[in-house]
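Okay, structure first, notes after.
Here the complex is missing one protein chain, while the rest keep their positions.
So, subunit A:
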Amino acid sequence: MDAPSTFSVIATGQIESALVPDCDNAYLKFQLVAGEDWQLLDGLEEGITQAARCSQGYDQLLVWNFPIDVTYKATNAFGWPQLVVSVYGLDAFGRDVIKGYGCIHLPTCSGRFDMKLRLFKPKSASLMQAFNAWMSGMPAEFADPRFPSYAEGREVTRVESGGVVNVKLNVLTKDMEHFGYSTGAGKDRRANAAIQQL
């Protein structure tokens, strides 16, 4: 059999839910951003969930259960795919108001992962702008929805943090060993690696 010229990464799972402060009705837009050596073989690279309302009870979780099923083919692990999300809330007037952006790399080894994307949103530049944003329902947004996945240009942004999106993903990889990659699959590093603070 010929040696494989590409390796594949398959991610299946869901954007499960979110906890966003002061937000009880929201939808989420997501995009998968990968480098030039990556090609999407199957699945959708972007999508929008339904608009969900919080449960009445104590939990205050916004539940979407939106499926993610993607297969990537690549020749280089640089540019490993990132999942970028934007959560939009619906205010009392029915307008879409940005509540937060988040970003995370897809897991680099096979297994089942419970991931938490912490959200942040751009801050208004002045009190006046913040007031106008509140009145018009149009707070500051990033012009490029993929911006949270970029490392450059971040130093000029000012944001405030708040909210978390829960994503569960199952990952399979194929032919990475043939390329010589060791991914550390099968070894639970997370439990051992956190340095305990006294």
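Points worth noting:
Quick note on the criterion: a residue touches a chain if its C-beta (ideal position, glycine included) is under 8 Å from a C-beta of that chain, and two chains touch if they have at least 3 such contacts; residues count from 1.
Basically, contacts and distances are computed from a predicted model.
The complex includes a chain that is not drawn, and of the options "B9 domain-containing protein 2", "Vacuolar protein-sorting-associated protein 36", "Dynein regulatory complex protein 1" or "Cytosolic arginine sensor for mTORC1 subunit 2" the UniProt name matching it is "B9 domain-containing protein 2".
Within the full complex, the residue among A:R53, A:R95 or A:R118 touching the omitted chain is A:R118.
Contact between subunit A and the unshown chain involves residues 35, 76-80, 82, 102-105, 107-109, 117-120, 123, 148-152, 154-155, 157-162, 179-185, 187, 189-190, 193-195, 197.
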